[in-house]
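My structure is below; once you've seen it, I'll send some questions.
Excluded from the complex is one protein chain; the other protein chains are retained at their positions.
Here is subunit A:
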Amino acid sequence: MARVLLFGPLRDVAGWRERQIDSPSLSALRALLTDEDAALGEALAGKGVQVAIDQALVRGEAALTAASEVAFLPPMSGG
């Protein structure tokens, strides 16, 4: 089960911050989340939303394991 984390406004859209989700890849995870919650799916695909796997930014597709930590990061606002 990958650990999925949402930050900033994404958390408010989804109504959760962290979940354990079983998924073989990032694209499968996106599809699963979109099936469940279309508004969240749209927000995750939104402009400037980046993805970090195990705390490193990734672009495009990536494989996930049970130990993966997947973070969806909306545009960073600075402090």
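In the analysis below, a residue touches a chain if its C-beta (ideal position, glycine included) is under 8 Å from a C-beta of that chain, and two chains touch if they have at least 3 such contacts; residues count from 1.
Assume contacts and distances are computed from a predicted model.
Enquirer: Quick one: find the hidden chain's UniProt protein name among "ATP-binding cassette domain-containing protein", "ABC transporter permease subunit", "Molybdopterin synthase catalytic subunit" or "Cytochrome bc1 complex cytochrome b subunit".
Expert: "Molybdopterin synthase catalytic subunit"
Enquirer: For review purposes, identify every residue of subunit A that touches the missing chain, sorted by number.
Expert: Looking at subunit A, the ones touching the missing chain are residues 5, 7-9, 12, 52, 55, 71, 73-79.
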